[in-house]
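The structure appears below as structure tokens.
The complex is shown incomplete by one protein chain, all other protein chains being positioned as in the whole.
Chain nomenclature is as follows: A and B, assigned in order of appearance, with residue numbering initiated at 1 for each chain independently.
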Amino acid sequence: MSSTEVLGARRPVVLRRAPSPWLAPWRFVRRYPLFPAIIWGAVIVFAIASPLIAPADPFRQVLTDRLQPPAWSEGGSMKHVLGTDHLGRDVFSRIVYGSRVTVTVVLLTVTASAATGTFVGMLAGYFGGTVDALLMRAVDFQIALPALLFGVMLSSVLEPGLRNVVVIIVLFTWASFARLVRAEVLSLRERDYVLLARAAGAGWVRIFVKHLFPGVLNTVMVLATLEVSVVIIFESSLSFLGLGIVPPTVSWGAMLAEGREYMSVAWWLVTIPGLAIFSVALAGNLFGDWLRDTLDPHLRRSA
Amino acid sequence: MRRYLLLRLLQSLLTILLVVMVVFLIARIAGDPVTLLVTFDASQSDINRLKQELGLADPLPQQFVRFLTDAARGDFGISFRTNRPAMQEVLSRVPASAQLAGFALLISLAISIPLGVLAAVTRGSLVDVIARFFALVGQAAPNFWVGLMLIFLFSVRFGWFPTGGRGGLDHMFLPALTLGTSASASLTRLTRSAMLDVINSDFVTMARAKGLPRRTVIFKHALRNALIPVVTILGVRVGVLISGSVIVETIFAWPGVGRLIIQAINVSDFPVVQAAITLTATSIVLANFLTDIVYMFIDPRIRYVRS
Partner (left out) sequence: MQAPQTRPEPGTRSPAAGDSEVLLSVRHLRTHFFTREGAVPAVDDVTFTVRRGEILGIVGESGSGKSVTARSIMRLVPLPGRIVDGDVLFRDEDLAALSQGEMQRLRGAHMGMVLQEPMTSLNPVLTIGNQVGELFVYHPERTPQGFSVRGAVLDILNRVRIPDAARRLIEYPMHFSGGMRQRVSIAMATGCRPELIIADEPTTALDVTIQAQVLELLLELRNTLGVSVLFITHDLGVVAQICDSVAVMYAGKIVEYNDVESIFDRPRHPYTRALLRSLPQLGTRMARLPSIEGQPPDLGALPPGCAFAPRCPSVVDACRAQVPEPTPLGERGGYVRCFVADDELQADRAAATRSGGGGDGR
């Protein structure tokens, strides 16, 4: 339930409630997913309504306006709230347009890898035997491969761009879904309602769709949410190295890479896109923890 | 025990074999290496002759076997850029990488284990909240951003550390810290939760009922058991950490294998890329194998199982 009284009070005291003032803000964050909701909400709105929100054309270069600091900084102006880059492009507008890549990549990769992994996991768990052995060796192997290393190598030989980035990320993320789903299915398939359905002659497709999938849905949703940060960091790492989403498409990782050269004179070019990536990843992890606590309060601490 | 070791060794070798196969396949996706070797005005018959010479006209499995036997001898061909054997290029960078990764691992263990233990035994305290916050933030911060922010703050602003390159300890501190961030964060989280689980177990209550002092209960009884899941994950984290050196070495201009990979990719020096990726992936598999041996020392149940 909770930790043992390792630090014992000398003389027992009458207490009304557990004394942990430091935990109050923490509990709030864990109980209400306010931060993730705001961040994800903003990013999704940015992505859908980019042209409406962005104050400027993200590609328009105004060399006379180059390296303008953000509005609150000395020398900044409200004209460019988050400043401008080395080509005089508006950073805020680029962040807004960059969210399109983030949202697209996250949606596509997480959906595809959750779907692949869930299907593989259900096959392995339900059929067992050779099918299970073969599929799980593939899972083991994917997990043993250093993802970023092979992601870098693979993207270096493929055409850069959104489609290949998605393919690469899915190749290196599906297995964790498969492993988890398989474990769930192993216990689900012995449940009465599944056994009954089998006895009644239901085919495996029907059992997968009607009985197993609803049973693993919660787990898959929690993992998918937690996977968001993995995917974002993967994508932005590739883009940062110039191997993922490449200009002229705007992506936060590539913005960081470009801004790197000017870091000593324009701190915001590195700080702001990084903060954007970090916030979305953090929101994903917080939301995933919250979802796990909410959907399954008994499984608070796992992996 | 011997059987367990043998089994793990076999699995590791199989993984290495598969790694080499993946490297080979990716290299073939890259397209025809011949087009890179010949001048653009070479005739088709020249190209075919070259293909014959290089064995590229053979069926794929045969090519793979040749690739594999060459790889086993450390022969990945000649670097297009320097005309030296690719493997030699890579090996000359290994000490720098090993030094950085080793130091990063040390830093992350030195941060995460004490912090996780302290957080667990003072659950609900300020230290615990700081540890949880660090675990959360550290896992969400991409290492290229952490690295650049550290450079901006401590090198550009305060001038405490050099911005890059290899040299004394001061050169290594920021890159190692960056490389270790995500591992520290996840190991802190894991140590804390493993300690919390163990602290509630019967044998810890028994140890306390024997009248042992608190530090003996925590370090001898609780921590040794809590380390079992931590070491299991450590293997995975070491892999992630080594892969991360591709980025961190690039940012800090650290002359290691990771930076070499990116440099070689940028000039399409495929033999070097293949050699470097194969070597790095192999070292990760070996690191996992070593973790298993450590694991065996901590947990007697593995040592005696089925022997």
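To be clear about the criterion, a contact is a pair of C-beta atoms (placed from the backbone, for glycine too) under 8 Å apart; a residue touches a chain by one contact, two chains touch by 3 or more.
All of these numbers come straight from a predicted model, not from anything done at the bench.
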item	value
Identified contact with the non-displayed chain, of B:Arg166, B:Arg192 or B:Arg208	B:Arg208
Sole contact to the chain not displayed, among B:Gln11, B:Asn200 or B:Thr282	B:Asn200
Interface with the undisplayed chain - residues on subunit B	123, 200-203, 205-214, 216, 220-221, 224-225, 228, 298-301, 304
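The rule is simple: only the chains that are shown with their structure count from here on.
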item	value
Where subunit A and subunit B are represented by their mean Cα positions, the distance between them in whole Å	22
Residues on subunit A engaged by subunit B in the complex (per definition of touch)	1-4, 6-7, 18-20, 22-23, 26, 141, 143-150, 152-154, 156-158, 229, 232-233, 236-237, 240-243, 253, 256, 260, 263-264, 267, 270-271, 274, 277-278, 281-282, 284-286, 301
Subunit B residues within the subunit A interface of the complex	15, 18-19, 22-23, 26-27, 29-31, 120-126, 128-129, 132, 136-137, 139-145, 148-149, 151-152, 156, 193, 196-197, 199-200, 204-205, 208, 214, 217-218, 236, 239-240, 242-244, 246-247, 250-251, 261-262, 265-266, 273, 277, 280-281, 284-285, 288
